[in-house]
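A single protein chain has been omitted from the complex, and every remaining protein chain is retained in its original position.
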Amino acid sequence: MAAVAEERQTTRRNPLLRELGSWSSSLKCGAAITLLIVLAAVFAPWIAPYDPNAQDFEALLMPPGWPHLFGTDSLGRDIFSRVLYGARIDLVIGFFTTYVPMTYGVVLGAYAGYKGGWFDAVLMRIIDVAMAFPFLVLIIVILAILGPGIQNIYISVFILAWTMYARLARAEMLVERTKDYMTAVKVLGFPQRRIILRHGLPNVINSSIVFSASDFVLNILLVSGLSFLGLGVQPPLPEWGAMIAEGRDFIRDAWWMATMPGFAILATGVGLALIGDGLAQRLGERHHTTV
Amino acid sequence: MTQPLLAIEDLTVGFHTPHGSVLANKHLTLTVAAGETLGIVGESGSGKSVLCRAILRLLPSPPAEITAKSLAFAGRDLLKLKPAEMRKIRGQDIAMVFQNPMTSLNPVWPIGDQVSEGLRIHRGLGRAAARQVAIDILKRVGIPSAALRVDDYPYQWSGGMMQRAVIAMAMTGQPKLLLADEPTTALDVTIQDQILSLLMELQRETGMAIILVSHDMSVVSETCDRVAVMYAGSIVELGVAADILSAPLHPYTWSLLRSIPHLDAPTGRLATIGGQPPDLARLEPGCPFAPRCPVASAECRALPIALKTLPGDRATACHFPERVAQLDQRAAS
Partner (left out) sequence: MSAAPSLVVEDLVVEFAKPRSLADMVTGTHPPTVRAVDGVSLTVAAGQTLGLVGESGSGKSTIGKAILGLNRPARGSIRFEGKAFAERDPAGQAEFRRRVQMVFQDPYSSLNPRLRIGSAIAEVLRFHGIVPEQEIAGEVLRLLSLVGLPGAMVERRPRELSGGQRQRAGLARALAVRPTFLVLDEPVAALDVSIQAQVLNLLGDLRRELGLTMLFVAHELGVVRHMSDRLAVMYLGQIMESGPSDAVFRDPRHPYTRALLSAVPKMTTVKRQRAAVTQGEIPSPLNIPSGCRFRTRCPMAQPVCETVPPEVTVGPGHVARCHFAATPINP
């Protein structure tokens, strides 16, 4: 028993290290890649060798090399700097388009799963309708009404993207609400809001968190795609998708114009996918040990 | 005694985990004679289910690692068989019935198909013949109007009927040994009663041996010839059922028998075993029961245990079996 107590002591001493030590390799890799990209975004002004919008007509369509690591585009702008600054735009877009809808989606889903009845039935039918159409088509329809631009992308995503989270949370709540600990707090006379938000929500959020990692990537791709179609971020802002769109016309002569931002999207995607994967495993395991 | 049907000698099953190796079965030695019923009693984590799976080599390796001097079934060492030979043993010579009938049947196929599948594989029967035999076996295990219900799906049946179907599946190979892992734990008491009687009738008819795993001493006492009591991966007591249940020679068996609430005599307080079953990953040297044993002494905590053979076909792993008598005296006073 003494040995056990001692072990607890030593492992308790540094919870951060202990936490990191228990991560799987995919979680570690994903976290490292994502951290790198976040740091690049945060420190872009210090890292970037050039102003992302500075045009240099002496150096048009330079191939990757020195001093232009990723080459230059048709206006002589440094692609490396633009990719760095682009991370700021894309990560922010990814963050808001993922976590804002997730927040209310999960809450709505949790309520629907717990309460059932009218609220649930109506909410689920709304979700069915929203999910019956391809996501991109609905977004384009809304943008066609509201007009292009990043603000309107946010609005259209906020209108639609919560449905997936609501579905996931509802499905988990249907299982969770039958568990005895949820009944116990009901028997203890706790109000419904407290039961759902404090006791239910933390236990139904796992699959949404896992899904959010891949959703993040999908949303960046979505906005990139919309920018590519001219509905999203407007030039000259260095958004990755918009940059690919600009590079399309030069793909035969200057492959790097479209490829370099493409790599950035790929790296972000891989990083977040690994995190999602690692989280799924980890939360699954935790879940498993409690069962 | 002639050659036993199953002879296990020094069987050890380890599981490799990230936190080190855990021994779920430690140096088990036991035999099962043809036609007899051996009861294996123990609490969760005692290793009784692992033993069944080890006999059939159902444990995935890794993480499991099985070692034994011998694991002989009808004279053949199961550990030395090729996977294809082992598959012939499974379901044919040795069959198994699991605890939860709901998960032992595949929900997407009709029950009749699942019963006749074994007949077609093991006995080489044609489709129509297998179906007819399946109906007969279902009838035998007590499914009313089996011919009409043979095409039902598992969800249409109750838990008790499903367990009958699982037993029917096990009987298709005409096994010499049936491993029954808590076959009635998930069932109601009247259904448990029916299933136990059924198993014993089948045994009388076919002469098969049964290893019945259970946490319930009473179930074992009604159905078994011999009993092995397991604790923390070891057999702590082994012998003829009536002897062990009437005069246990291990403090764990003694305490277990005392802690069951009885129907006939309402007692004030139940005898309890203090503490918790040990964590198999953190076993101390010495007897694993010592920390909870009311008559343990310093030697018990230091000396490793081994199953000692006693006169009268009995064995105990207790260093001081004579101390069980003290427990009786203490309880009487």
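The chains carry the letters A and B, assigned in the order they are written, with residues numbered from 1 in each.
The definition used in the following text is that a residue touches a chain if its C-beta (ideal position, glycine included) is under 8 Å from a C-beta of that chain, and two chains touch if they have at least 3 such contacts.
Note that the structure is predicted; figures quoted are calculated from it, not measured.
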Sole contact to the chain not displayed, among B:G160, B:G173, B:G233 or B:P321: B:G160
Listed residues B:M200, B:L280 or B:V295, member touching the removed chain: B:M200
Identified contact with the non-displayed chain, of B:L23, B:I135, B:M217 or B:C287: B:M217
Hidden partner interface residues of chain A, rising order: 116, 118, 121-122, 125, 179-181, 183-190, 199, 202-203, 286, 289-291
Positions on chain B contacted by the hidden chain, ascending: 37, 43-44, 144, 158, 160-161, 188-194, 196-198, 200-201, 215-219, 221-225, 241-242, 245-246, 255-257, 259-263, 266-267, 269-274, 276-277
